[in-house]
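Worksheet for the structure shown next.
With one protein chain removed, the remaining protein chains of the complex are shown where they sit.
Just so it is clear, A, B and C label the chains in written order, and each chain counts residues from 1 on its own.
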Amino acid sequence: MSDPDALIRSSDPEHPANHICTLCAKFYSLGWVTGTGGGTSIRHGDKIYIAPSGVQKELMRPTDMFVMDFESREYLRRPAAHKPSACTPLFYAAFKRGAGCCIHTHSQWAVLVTLLVERDLGPTAPFEIEQIEQIKGIPRGRDKVGNLGYFDRLRIPIIENTAHEEDLTGSLEKAMEAYPDAYAVLVRRHGIYVWGDNVHKAKTQCESIDYILQLAVEMKKLGLPWTTK
Amino acid sequence: MSDPDALIRSSDPEHPANHICTLCAKFYSLGWVTGTGGGTSIRHGDKIYIAPSGVQKELMRPTDMFVMDFESREYLRRPAAHKPSACTPLFYAAFKRGAGCCIHTHSQWAVLVTLLVERDLGPTAPFEIEQIEQIKGIPRGRDKVGNLGYFDRLRIPIIENTAHEEDLTGSLEKAMEAYPDAYAVLVRRHGIYVWGDNVHKAKTQCESIDYILQLAVEMKKLGLPWTTK
Amino acid sequence: MSDPDALIRSSDPEHPANHICTLCAKFYSLGWVTGTGGGTSIRHGDKIYIAPSGVQKELMRPTDMFVMDFESREYLRRPAAHKPSACTPLFYAAFKRGAGCCIHTHSQWAVLVTLLVERDLGPTAPFEIEQIEQIKGIPRGRDKVGNLGYFDRLRIPIIENTAHEEDLTGSLEKAMEAYPDAYAVLVRRHGIYVWGDNVHKAKTQCESIDYILQLAVEMKKLGLPWTTK
Partner (left out) sequence: MSDPDALIRSSDPEHPANHICTLCAKFYSLGWVTGTGGGTSIRHGDKIYIAPSGVQKELMRPTDMFVMDFESREYLRRPAAHKPSACTPLFYAAFKRGAGCCIHTHSQWAVLVTLLVERDLGPTAPFEIEQIEQIKGIPRGRDKVGNLGYFDRLRIPIIENTAHEEDLTGSLEKAMEAYPDAYAVLVRRHGIYVWGDNVHKAKTQCESIDYILQLAVEMKKLGLPWTTK
């Protein structure tokens, strides 16, 4: 491409290069991407826009964006000042499953839930909760119609953390296969990956799940069970 | 009506179509309407303005609003892009009782209080608290003069959640009859409906009640009782 | 006065009529004045500026202000739309002791601390804490030089709440006499009054005390004592 910067120049606030900046600033204020942690990526036709590694998420600018070709996985735009995000193969795993946007947070509620599940339910158990209205904010599953109902159980698989983020890819993909209806995977002692068909869905599903994870931690403090027998 | 958009065009920030947007953005920052949850509706003369379903509450615009005729319950304006809020019949129940504004939140404090009441006081008990100054922010009851006093007991009924939000209408109306002085109804594992004579009152009553619910959860964590014997 | 509105017209952001608005908006975002609760008053020479009762604190405007003559205690400006704040005699008690600004919050940390002190130390005990750096943000006492030291004990008296806010005045003044060095009085199940020589001091002292009250609640949750033996 003769001018890679053309890929990130747009006056449309919903253009991925602009949208990632607004989203990351909001995620910063929610405590999801503290200290350059976490990340966000949007698929836009045959291109993937990815927030760089090591940048303060609330200060991000369109010129910071990496752009990758979906088919060839080659970078169409690669800012010299930045390193590509180590989350890139994980975001890609979501895009291969049809996602339009993938969000990775270091939410403390996610980290705490992975620790509580490990201690109380064992190292292979997923997070499970039911009969919470906000569960209705999560889709029933890929190729299924509509969202989970109030009486459905929300199940989010948990994978073990690894020394290097990119090494999570294998177990993330295995979890996606084992839980084909999941739109999120928790990473023990690390955070969560949430994706959705488009930016709107990924963002609101991420909010709904984070709400549920926070509620689950508060329920545990108060001795309230997550599931009914 | 020849031009339904005339119903939502106004430069007055307190016009319902504008006001609902500002309120919802504020409620988002209070954690009340995460992930498109919750909703707000204002009665304006013989019309009802209602925030749509499934829209990010902090990004709402006047053009997103539904407008309903109070008498006929027919939509005077119905944005093609949106689904009407499933809360509509519940908001309507409040308007029939004379409310000017009704707010529905998914506040985590509301959800936690419904769980604590169920566990500690039983499935039919209302939430009750007394001798908290903020109780004075809640009116004494419909057709009664003034607000509750510091030594009065605040009682908020709790109804069970249902699979579909509109199916809450019957039990909401029953709770309104059983607790004729209540300006709020809690929904187990879901959230709360709060209404008031006008926007100012609904908003400040909703804030006062949410403050009390948060305080009640913290009191429970610290082993402090909600009521004195 | 021929034009009472001249008292509240100024382009100076630190003019009391403007300053109270900025402060109250900030206090709203700190959770101190939820649901029109709480209040703020500034002494400006021989005049007292007071936020009205029942107004949303984050939306306040200079035209909402009451202005009272310090000597005669007569209103120089009295907005027809509002009721004077029930806190007025309590603010006045602080001004008589030389305060330049007095802040009343419904901070939940204040309410919880009054309940914890009552349960753990008895109904007449003050709140006491020591060896917390932020204590150094509180002056040593009226007519004394400098602030409390790290090894000094911070003591804040607690008075019982009454049905009507103005009825607190007597016990507030008694607490001021019994604790002549105090710059704050807690009100059980209600909140706190904090004052200072000027706006800057009242605001920063109120922040420091609120920080300490929040810390004290968290310490209690974790089983950490407030004072060393």
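One rule holds for everything that comes next: a contact is a pair of C-beta atoms (placed from the backbone, for glycine too) under 8 Å apart; a residue touches a chain by one contact, two chains touch by 3 or more.
This one's a predicted model, so the numbers in the text were calculated from it and none came from an experiment.
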Among the displayed chains, the hidden one touches A, C
Of the residues A:Ser10, A:Thr63, A:Asn147 or A:Asn161, which one touches the chain left out of the display?
A:Asn161
Which chain C residues would touch the chain omitted from the figure, given the whole complex?
131-134, 137, 149-151, 200, 203-205, 207-208, 210-211, 214-215, 218-219, 221-222, 224
Where does chain A touch the missing chain, residue by residue?
31, 34-37, 56, 106, 108, 111-112, 115-116, 119, 161-163, 187, 189-191, 217, 220-221
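We take it that only the chains that are shown with their structure count from here on.
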Check the residue numbers that chain A and chain B use where they touch, and answer same if over half are used by both copies, otherwise different.
different
Averaged-CA centre spacing for the pair chain C and chain A, given as whole angstrom
44
Residues of chain C that touch at least two other chains are none
